[in-house]
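A protein chain is absent from this complex, but the other protein chains hold their places.
Just so it is clear, A and B label the chains in written order, and each chain counts residues from 1 on its own.
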Amino acid sequence: MTTTSSVITLNVNGEKHTLPVDHRTTLLDALRERLDLTGTKKGCDQGQCGACTVLIDGRRVVSCLQLAMAAEDREITTVEGLAEDDRLHPVQQAFLDLDGYQCGYCTPGQICSAVGVLAEHAEGWPSAVTGDVRPEAGAPALTAEEIRERMSGNLCRCGAYVAIVDAVARAAQAPDQASAVSAQDEGSIR
Amino acid sequence: MKEFQYQRAGDVRGAVALLSADPEARFLGGGTNLVDLMKTGVERPARLIDIRRLPLDRIEPTGDGGLRLGATVTNSDLAAHPEVRRRYPALAQAVLAGASGQLRNMATVGGNLLQRTRCAYFADLSKPCNKRVPGSGCPAITGEHHNHAILGASAHCVATHPSDMGVALTAFDAIVEYETAEGPGELPLADFYLPVGDSPHRETALPPGALITGVVLPPVAVAAHSRYRKVRERASYAFAIGSIAAALDVRDGIVHDVRLAFGAVASRPWRARAAERLLAGGPADADAFAAAADAELAAARPLADNAYKVTLIRNLVVSELATLAQEGTR
Partner (left out) sequence: MTVTAGREVTASVGTAKVRLEGREKVTGAARYAGEVPFPDLAHGWLVLSTVARGRIRSVRTADVLKMPGVLEVFHHGNALPIDAGFVIPLLGTPPDSLVALFQDDRVPCAGWPVALVVAETSEQAREAAEALVVHYETEPHDIRLSGERPDAVPLDSQVSGPGVTQKGDLDAELAASSFVVDAEYTTPQEHHNPMEPHAAVARWHDGILEVVDANQGSGYIAQLLAQLFSLDPGVVRVRAEHVGGGFGGKGQISVHQVAAVMAATVLRRPVRVVLTRRQMFSLTGYRSATVQRVRLGADAGGRLRALSHRAVAMTSTTYDFAEPTTAVARVMYDADAHHTSNEIVRLDVPTPSFMRSPGETPGAFALECALDELAEKSGIDPIELRVRNEPERGPVSGLPFSSRNVVACFREGARRFGWNDRDPRPGIRRDGRWLIGTGTAAATHLVMSVPSTAAVTAEADGTFTVRIGAADIGTGARTTLAMIAADALEVVPDRVRIRIGDSSLPPAVIALGSTGTRSWGWAIKIAVDELRDMLTPGVIIPPEGITARSDTTAAVVGLMQSAPKERHTYGAHFAEAAVDTTTGEVRVRRMLGVFAAGPIVNPLTARSQLIGGMIWGISMALHEQAIVDQSTGCLVGADFANYHIAAHADVPSVEATWVDEAPDPDDPVGFKGIGELGNVGPAAAIANAVWHATGVRHRNLPILPSRVLSSRGDAV
């Protein structure tokens, strides 16, 4: 390869893909343009909308500001990697049942973000609306207010927010949610 | 975006060596600001040196009872860390008030301090900007500036520093540690950002080629009793129009120790030393808080459309100190 491109291996949804990339290529463009994984959306390409949210090593990130080069050897999970065969992830199922979307364009990002939120909450992370962040105060309950704050990095122009928050709350109650999240993120959250 | 070379640094010394070898190289941390600026063309590095996998991602106690935050610790890890939340709650709150969950999972401590202003003229290559092109002019002064500086600005630049984290770090006397080809060094955060003056393009006192390796939080007892409050134009996922980190220790109605810093009002996180001086040893009541705010804000030079920030900061000082005082007496 040239000095401005390299061959890298991306580990996406459990599959390894080896491909040459222009160093300028973001993870978002690599997924969409090179791996034909178009579920991850480009809404602003500037880290200002969250449509391109994916999970890297179990944590949600915006793939538009993530260079593909820098994601090498990391475990990348996109919306295409959440369902197990025909069984939707509890978050996906809740979005479907509660109409947590309209046009659907921000939806994969909302869903990946919600999966990340549930994992972060399970880790006991506080948020900007947590009244007392001191560890002695304990982990905050995942109230609607907490969900709204934690999901605020995902804009939805259709205004599906109300149903999305309901869907995240429902998914948090799903019997297999705890195991789904911990399996996903095992060993990746320090 | 210009084509660039990409190298992953194996260790700190190697990273510094790579940077010094190429004047057009930049360090890549979380990339949340740099990659965006590369897309808009503000930054056009010929080489990126990825420092994200350097072993600087730990939060460790220092010998004297403080904390050392590694430069590549993510915002998320910082805000989730029990010792940060216990001993410097305003810092955890400040970090949590910034950006979004996704961006906090990417962004790092070092990058946060070095992030550039979000002044829209700075980001628009078709417009003049003294910070981007020295001597080209500042259209914000007569143009759109409702979220620009009221303190410490100059006739050359009125941009603000967008950090929330930095406001809390400033309040707690943090020290920036760095590495250069000549060896390690450190800078108090208070001296880290240069005055705007006639050179707004020169932003920090970091020596050329330096890599931030960490930030040291000294032991600050009053920090355990601190708050961060951020006001913005929507409830979340927006930059501040005014913010405050405050810590207060009141004993027998008298201010024993106090820390105050403001965000979104200046080219750097603004430590309110005049206010602190006025408060120390005095009564902890609303009049004193207001007088202290007024003393600090006497230096404010608002523009046509941002005088509201003077009121906002004054009110934040009064309300946050009052809340802390009340909590302290419970």
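Rule of thumb we're sticking to: contacts are C-beta pairs under 8 Å (C-beta built on N, C-alpha and C of every residue); 3 or more make two chains touch, one makes a residue touch a chain.
Just so it is clear, the structure is predicted and the values come from calculations on it, not from any experiment.
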Sole contact to the chain not displayed, among B:254, B:286 or B:299: B:286
Listed residues A:39, A:58, A:116 or A:140, member touching the removed chain: A:39
Residues of chain A in contact with the chain not shown: 22, 24-25, 29, 32-33, 36-46, 48-49, 51, 78-80, 82-83, 88, 92-93, 95-97, 99, 101-108, 111, 129, 144, 147-149, 151-165
Interface with the unshown chain - residue positions in chain B: 1-3, 39, 41, 118, 120-121, 123-127, 139, 142-144, 146, 231, 233-239, 241-242, 286, 290, 305-308, 311-312, 314-316, 318-319, 322
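FYI, only the chains that are shown with their structure count from here on.
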For chain A paired with chain B, centre-to-centre distance based on mean C-alpha positions, whole Å: 27
Chain B - residues contacting chain A, complex: 1, 3-6, 28, 30-32, 35-36, 38-40, 48, 50, 52, 76-77, 79-80, 82, 85-86, 89, 92-93, 96-97, 99-103, 105-106, 230, 235-237
Complex contacts: residues of chain A adjacent to chain B: 3-4, 6, 22-24, 26, 45-47, 50, 53, 56, 59-62, 65-67, 69-70, 113, 116-117, 120, 123-128, 130, 133-136, 148-155, 190
